[in-house]
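Some notes on the structure that comes next.
Every protein chain of the complex appears in place save one, which is left out.
This part shows subunit A:
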C-alpha cells in the first residue's frame, strides 16, 4: 500500500476537531472517523496514520479502534448492511431479513460478496425499535420497517448506485397519537 496521508483539507478538519477538546487524545474517536471515511476502514496502517497525525502512541489508537464496533478493522464491501437482530427486531422478523440477505447474496453474516459490493453483518440494537426490522447502510442512513420485498428493492437500487435517503419516522406517530386520543 502506498504511503498514507491526509490532505490539507482533512488536516484542517482535524485541527477543528482538536480545538473542541482540551486534550489531543480526546480527538481520537473523531479522527478515526475522518480516516475511515477516507479509506473505508481503519486497518493497522490507517491507525498508524491517525497516531502520527495526533502524535499519540499507536497502541492507544489501536486500543480505541478495536473497542468500538463501527470502526472497520478489516476491509468491507462497498455497501455494508448492518441488520439489527436485537430484541425488538428479533420479535419483528430481524432474523428473517438477515437470512434473506444471506441467501440472496450467497454469503453468511460477517462476509463480503465476491464482487466486493456487499457486506452483511448482524448487529446489536440500533435504537430504531419501533420501526423493526431495520438495517443501517454503511454507518449512514437507517432503512426501516423492512420486508423481503423492500430488501430486494434496496439491493437492486444499490447495484444501480442509488442509495436510500433519510426517512423520517416520527410525524405519522403524532397523527396516530391524535387518532388514539380521539378514539
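Assorted remarks:
Basically, a residue touches a chain if its C-beta (ideal position, glycine included) is under 8 Å from a C-beta of that chain, and two chains touch if they have at least 3 such contacts; residues count from 1.
Assume contacts and distances are computed from a predicted model.
From the set "Tripartite tricarboxylate transporter TctB family protein", "NADH-quinone oxidoreductase subunit F", "4Fe-4S ferredoxin-type domain-containing protein" or "Hydrogenase expression/formation protein HypE", the protein name that UniProt assigns to the chain left out of the figure is "NADH-quinone oxidoreductase subunit F". One of A:14, A:27, A:51 or A:120 touches the chain omitted from the figure, and that residue is A:27.
Counting over the whole complex, subunit A has residues 20-23, 25-30, 32-33, 60, 63-64, 67-71, 85-88, 90-92, 124-132, 136, 139-142, 166, 168-170, 172-174, 176-178, 180-181, 183 touching the chain that is not drawn.
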